[in-house]
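A single protein chain has been omitted from the complex, and every remaining protein chain is retained in its original position.
This part shows chain A:
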Amino acid sequence: MRSSPAEAAVLTQSDLRARFDERIGRAVRLLPPGGGDPGFGAVAVVRDAAPETFIRSAVAFARRAAAGTAGPLWYGNFTRTVFLAGDPRNLAVRHPPDVVAPDGAIAWYGPGRLAGHATLRRMLRPFAGTTPVTGAGALRVPLGGGGTRTAYVHVATAGLTLRDYLVHVNHLLAEAVLDGLLADVAALVVRHAPRLPAPPGRHDAVRVAPDPSAPGLLRAHACLTVAS
């Protein structure tokens, strides 16, 4: 789906390209000398992808990565995360996760060498999630961690499948954590709507990615603004 004229007036392709290239530049600069390992990433095993659970555990996982040494290399690999469909309860013994969602519906592994999770990836299918994201509305997601501020996340749901929702929101949140944007944030207010609000320049982070339905064009899928 191409950007509507109204949306294009707010988020021009030039704006999106600038955001996109800034992000790539940050990622490349974070790679260690030698270029790092291109097979580096995270794995998430998903039983149920309710947005609140997903968002809360995605931030917890990214905060854990940021506190360790793996964060820059994960960022340098564009916070690559492989989403698999499975039940974390069946994996807890043989594949103990690094982070589990509060309701146990999502297990997170890594970030690290994806080859280290080859067994998981052989056992489980990629998370398909082809259903559209609808009706998520607005959510308040407490993050813990002792912060005092609130950040606002908007997700554009028009044409978005559940799988793409996980991918885009995870990239946005993981990179916001690794950029330090959520260091003092205690809660996210997440709004789901067909389009992102204007103006884009006020957002602290925007998730920009190639538009799968319009080769050569970029699209803003989500944005994040930290309250001042």
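Observations on the model:
Following the convention adopted for this analysis, contacts are C-beta pairs under 8 Å (C-beta built on N, C-alpha and C of every residue); 3 or more make two chains touch, one makes a residue touch a chain; residues count from 1.
The criterion applied here is as follows: contacts and distances are computed from a predicted model.
Its record in UniProt calls the unshown chain "Thymidylate kinase", which is the match among "Protoheme IX farnesyltransferase", "Branched-chain amino acid ABC transporter permease", "Glycerol-3-phosphate dehydrogenase [NAD(P)+]" or "Thymidylate kinase".
When you scan A:64, A:121 or A:195 for touch with the missing chain, the hit is A:121.
In the complete complex, the residue from A:20, A:61 or A:109 that touches the missing chain is A:20. Touching the missing chain, out of A:80, A:95, A:154 or A:221, is residue A:80. Where chain A meets the missing chain, the touching residues are 17-18, 20-21, 24-25, 28-29, 31-35, 38, 41, 77-78, 80, 114, 118, 121-126, 171, 209-210, 215-216.
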